[in-house]
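Got a structure for you, written out below as structure tokens; questions coming shortly.
Not every chain is included here, but those present sit where they belong.
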Amino acid sequence: MALESCEKYTDTALRPGDADRYPDRLAGEFLGLVVSNDWVNKEYKHLVLKVHDRALKAYAGQFFHLLCPTPDGAEVWMRRPMSVYRVDKPKGQIEFLYKCEGRGTRGMGMLAAGDEFNIAGPLGKGFHLDPAWKNIVVLGRGVGLATLAPLSQLAAENKVGVTAILSARNPDVVMSKDLFDGLGAKTITVLDTDKSSEVANVEKVIEGLISDRKADAFFTCGSSRLLKLMQQLGKKHGIPGQVAMEQIMVCGVGACYVCMRTFEIDGVKTLKRVCRDGPVFDMQQAVGW
Amino acid sequence: MVSGMVDLSVKIGDITLANPVTPASGAFSWEYNDVIDLNRLGGLVAKTICREPRLGNPTPRMAETEAGIIQSIGLPGKGIEYFIDHIVPEYARFTPPLIVSCSSDNIEEFALLTEELAACPDVDVIEANISCPTRNLTGQNFAMHEDYTRDAVKAIKDKCAGKPLWVKLSPNAGDIVSIAKAAEDAGADCLVIANTFLSLKIRTDNFRPALGNKFGGLVSPALKPIVLRMVYQVAKQVKIPIIGIGGVTKAEDVVEYMLAGASAVGIGYAGFRNPTALVQIIDDLEAWCNERGIKKVTDLIGAVKDDDMEMDPLVTASHGV
């Protein structure tokens, strides 16, 4: 008498500890085990996942593609891209910092310790640190800081000095300061509330860093306004830079050509895939964020 | 998983697929090798290539809908030369046959493109995408009309140089059976059913179409019963093999398409959702067959039991749930 069930989807992802038939692959599909998922302020949450070893290959600027649980009984149909916030190899954990906003990220917000969470990655091209650089400037706002934060780890490992300018609406939503501080970066907070986040002031701050020879390279993410500022200053002073871009994604691996952004190379405009050609791009080539 | 018992291989004309699970064109590339072992797949299906370079459609190219996504890519690509020089070699590193999808809205250009592809030794199959709903703004394409289909397929077939020609049809056509027959008559060696459903989403926050191209193709597991019906209807009327594409997310869906008359399936959405899905579906299909003592997966093709259906509602209503 039983009717067929209409269960969908096979679930095949690697759990922490599973034997890996293909340890050489760059990426994979994983069932991470939620260690914690706490609010860092009123808008952002911090997710810590215990993951399979293969997932620990992630480096700064790369992202995972997340299959979010449903916040409302209907399915979330597409994965959500999310930068790796931190990789903790000794503990076998990776971390995400995210804004709870739409269906996917609100679904993600419901995860509780012990839950499984399906993530695919690590994907994309991350940040690159030139061995010649002694000091870099990181400028980010909002969720962009989640993407930039692991640069502090990368820089610390490479003994590169970091100045992180953290822009935020108000003191309550300044993020990742502890992470940058903890890894020896110098942090400067600029705020909307006291107008210190205005472009003119940020420009002054960066010009100061340039004079102090603390700016061998620029890194940014999350704001068109700040990207433009850094592009101008970079061009003016001949300072190279990198920007992490965002775009709606489907495959995340470079197959579908959904995640296109415009870049200008030697005066010629072209489209590139954020997921595979980026998400980190040469700052001067980006045409708007 | 019990292994090594069922023979999963299927033949599509002269081409043997190690198993009936292939990716769908446009939803796959060699780059998936970062995540899965491409040699496990029944075939490798390259994204539709056009003769001239194309940027594709305006962004956003994807929007989530109530149950699935609409997307409008617009067949971007670097043109046939780049494709043959740089992309075919990427696929040639792997063992499964390479099926190359190609497209044009002009029959002569389509024929030229076919000729160039057919001349490339690493290309095993030519798949004519005469059904992309988003390559132009109206959603029109050859596969909407019996006559256009016949003309296009004839011209393309002429230039295949003996290589198999698969023809991808549109679910937006009203009479899929006539179009399928026209393609068969004109020389198609296999029918790929189907491409995506022409669709629209309008944002209620700004009253604008959600996609840069306005229209997009709907992709969703929800659509499987529609495409399955088409495969079933066409299979009863044509002799050439069929590849069913639409909403396959698990091994049972492969079985369902095969029962309806397909020889193999193509998978798009499920591979986006779970990048390892195709490999898992192959494993599950093998296990499914072995559990039931099915020795050859080809025994499933067209095996739906539909010849003894009870059509008296007074009788059927008294059967148990």
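Read from first to last, the chains carry the letters A and B; within each, the first residue is number 1.
By definition in this document, a contact is a pair of C-beta atoms (placed from the backbone, for glycine too) under 8 Å apart; a residue touches a chain by one contact, two chains touch by 3 or more.
Just so we're clear, the structure is a prediction, and the values are computed from it rather than from any experiment.
Protein chain copy numbers over the entire complex amount to A x2, B x2, going by this structure file.
Quick note on the criterion: only the chains that are shown with their structure count from here on.
Each chain gets one centre point, the mean of its Cα atoms, and the points for chain A and chain B are 35 Å apart.
Chain contact summary for the complex, chain B toward chain A: residues 26-29, 31-37, 47, 55-56, 59-69, 71, 73, 76, 220-221, 249-252, 270-277, 279-281, 283-284, 320-321. Per the touch definition, chain A reaches chain B in the complex via residues 1, 3-4, 7-13, 22, 25-29, 67, 74-79, 103, 118, 120, 123, 247-258, 260-261, 271, 276.
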